[in-house]
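Excluded from the complex is one protein chain; the other protein chains are retained at their positions.
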Amino acid sequence: MDTAIVRVLLESTVKIALFFFVMLTVVAYMTWVERRVSAWIQDRRGPNRVGPLGLLQPLADGIKFLFKEEVTPPHVYLPVYLLAPMLIFVPALVTFSVVPIGPSLDLLGHRIALQIADVDNGILIVLAFSSMGVYGVALAGWSSNNKYSLMGGLRSSAQLISYELAMGIAIVGVLMATGSLRLSDVVEHQIQNGWNVLYQLPGFLVFLTAAFAETNRMPFDLPEAETELVAGYHTEYSGMRFSMFYMAEYANMVTASALVVTLYLGGYHVPGLARLGLPETAAAIVQVLAFCAKVAFFLFLYVWVRWTVPRFRYDQLMNLGWKGLLPIGLANVLWVSFLVLKGWA
Amino acid sequence: MRVEFFLLMAALLFTIGCVGVLVRRNAIVILMCIELMLNAVNLTFAAFAHENQSMAGHVFVFFVMTVAAAEAAVGLAIVIALFRRRRTTDVEDASLMRW
Amino acid sequence: MVLLLGLIAVVAVFALARTFVPARTVPVGAALGAVMVALVAYDHQELASLEFWSGLIGFVAIMSALLVVIHPNPMVSVLFLILNLFCIALFFLILNAQFLAVIQVIIYAGAIMVLFVFVVMLLNLKAEEGLRLGGGPQRSGAVVLGVAFAALMFYAIRNRGAAPYFEPESFDSGFGTARGIGRLLFTRYQFAFEAASILLIAAMIGAVVLAKRKLR
Partner (left out) sequence: MMLRLLWLIPLLPFAGFLLNGLLGARYLTRRAVALVACAAVLASFAISVGAVLELHNFAPTPAETDAGSPARFTQTLFEWMPMGTTPEGADLTVRWGYSLDPLSAVMILVVTGIGFLIHVYSIGYMEHEPRAGFARFFSYLNLFMGMMLTLVLGASLPVVFVGWEGVGLCSYLLIGFWYDRMFDETTKMSCADAGRKAFITNRIGDVGFLLGMLLLFTAAGTLDIQAILARAGALGTGVCTAAALLLFLGACGKSAQIPLYVWLPDAMAGPTPVSALIHAATMVTAGVYVTCRMAPLYVQAPAAMLSVTVVGALTALFAAIIGTAQDDIKKVLAYSTVSQLGYMMLAAGVGAFSASIFHLMTHAFFKALLFLGAGSVIHAMSGEQNIWRMGGLRRHLPLTHATFAVAVLAIAGIPPFAGFFSKDAILAGVLALAGQAGSPALLAVWAAGVLTAGLTAFYMTRLYLLVFAGVPRMPEEARHHLHESPPVMTRPLIVLALGAAVAGFVGVPEFLGGGSLPNWLQVYLSGTVPSFHPDSGVIYLSEWSAMAIALLVSVAGIAAAWAMYGRRPLPAPAAAAEARGFVRLIKEKFFVDEAIDALVLAPYRWLCRASAAFDEKVVDGLVNAAAAATDLASQLLRLVQTGYVAGYAFAFFLGTVVVLFFVMR
């Protein structure tokens, strides 16, 4: 085996392990953040018993989930029932692999990109894997063999498909401006020409809304609307399998936030950093931190919105998706093409 | 990697799809078998495109996908209409169009 | 070597398909992992080769295709078809058709198959009863025909003219990219492209008309 492949394999393995660890940690702590923020918004205290400020709460939850009995209802279609949580969790993680969290830098004599996979068709891969998420929801609903689950699954898949479209249209604007499908190019383009959000505000808003819908978060959490569907597609799940859904939701949130940041808010770009003349490594660290901060803001926004906005009705949801976001997205495409033609973007 | 490998693979997939169409009675599965066949053809296109270094094969794959999407949409709509009327998706129950 | 791996893949896929009970899955998976590790230890060169992965993907593709046909439950068939589509997407990648690979995933796996899942869910289809191979003359005839067809294809492919042995490094960097396809699509195949768009609209209207309960 020649050294190049060994190096690539090693590098990737390290990156993946690191990413996995960070991701799971963030996901775990997002549950804590969620509860704390909601308590704050509702003028309560929130979890504060386990550890300082309740910081060990996610750990406790995890332990609890692991040790809970896995109840497998007798009427489910087992193979698919088992497969569904994995299908919903994996795409969320995989999507993140194409997002650059920082510039490439020299480390230990190698040029290393702060990105797991810098592929040509990055944006398409994002779309591809986000579309995979539908299966988890749909199959979970179907295999549970329960009409509430089925309804939840159907609704959810319809919702995901609808908003995926809006999302795709919004991304087209970014693609046109950049002229490349590579996400690092997208960031590079924004560093050169300014953030996309500045002149693609409609696209940004559409993408953001669609991202909310894609993650099944309030105000679009119809698939699990407990008042009408008990708990939607994951009614029959319990224990670690339920926690997979739970974690997948937060993983999706993180990925979606990272995508919003990458596509519209310049990714790891910090305006004016280049002028400071920092050494490359330090600058990279600053940029990674900036990226994290931006993502954190959006994660907070998710929580904020969840406890602020009421849930849509199903028809309102569909109307918004097809009659609201889609036209706006198309208008955005027109606008960006105008800009591109004029050479302003 | 000889291109023959992909051709053989495509041939096998195509055969399986064909046999599936003949063997199965569920309209949805039959449609899926047709998708299988289309994919086998797509693979052949891609293989030849690679062999000849011509992107035309890719374009054809693109169009095949378009057609497949249209076919799936209409086919499934028909299946739904059929199911609504006759409570079945078995193609052998939908045999009114005969002598 | 490839044969051995293929055998393992067959066993794995069958295990996954037929015995999806966790109790049995765990030891099989573990055994599989152990074998893999042993193989890596034995011959890592082989593992890094394209032939090995192609063979593996091919076996998975064939097996999943077979299961699409064989499995009585339509939903399982759909899932195996998705697996098959992924395999083909990987083939596309191997054939330097990266754009096609992604498109394959987005359109086929992400859109068309979702439609299938949707319909299966909507109709709440049960497993097809009485599905067994060799039942009835037509089924056995179909299998015989299939074998004959496959044999013909093998014969044809075996007897085709000498083909170049491709070297991935020799390729033009633009081959298989979105840019390349787009260039062709909007120049040489402009008309076909427009026609395809009309086809899609027609299919959309047709599907709506067919599936709608009552047209207002």
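Labels for the chains are A, B and C, by order of writing; each one numbers its residues from 1.
Operating definition for what follows: contacts are C-beta pairs under 8 Å (C-beta built on N, C-alpha and C of every residue); 3 or more make two chains touch, one makes a residue touch a chain.
These numbers were taken from a predicted model, which means no experiment stands behind them.
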Q: Considering the entire complex, write down the shown chains that touch the omitted one.
A: B, C
Q | Per the touch definition above, residue among B:I30, B:A47, B:V61 or B:I80 touching the missing chain | A | B:I30
Q. Which one touches the absent chain: C:A65, C:I106, C:V120 or C:A142?
A. C:A142
**Q.** Residues in chain C touching the chain absent from view
**A.** 138, 141-142, 145, 148-149, 152, 155-156, 159
Q. Residues of chain B in contact with the chain that isn't shown?
A. 18, 21-23, 25, 30, 91-92, 94-99
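We take it that only the chains that are shown with their structure count from here on.
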(Q) Going by the contact definition above, tell me which chain pair has the most C-beta pairs touching. (A) B-C
Q.
Could you work out how far the Cα centre of chain A sits from that of chain B, in whole Å?
A. 34
Q. Which chain C residues sit where two or more other chains touch them?
A. 99, 103, 111, 120, 122
**Q.** Junction residues of chain B - those touching two or more other chains
**A.** none
Q. If you look only at chain B, which of its residues touch chain C in the complex?
A. 1-9, 11-20, 22-26, 28-29, 31-33, 35-36, 39, 42-43, 46-47, 49-51, 53, 55-56, 58-59, 61-63, 65-74, 76-81, 83-84, 89
(Q) Show me the residue ranges of chain C that touch chain A in the complex, using the header's touch definition. (A) 20-22, 44-45, 48, 73, 75-76, 79, 82, 98-99, 102-103, 105-106, 109-111, 114, 117-118, 120-122, 124, 177-178
(Q) Applying the document's contact rule, which stretches of chain A touch chain C when the two form their complex? (A) 1, 5, 77-80, 82-83, 120-121, 124-125, 127-129, 131-132, 134-135, 138-139, 141-143, 150, 153-154, 157-158, 161, 164, 181
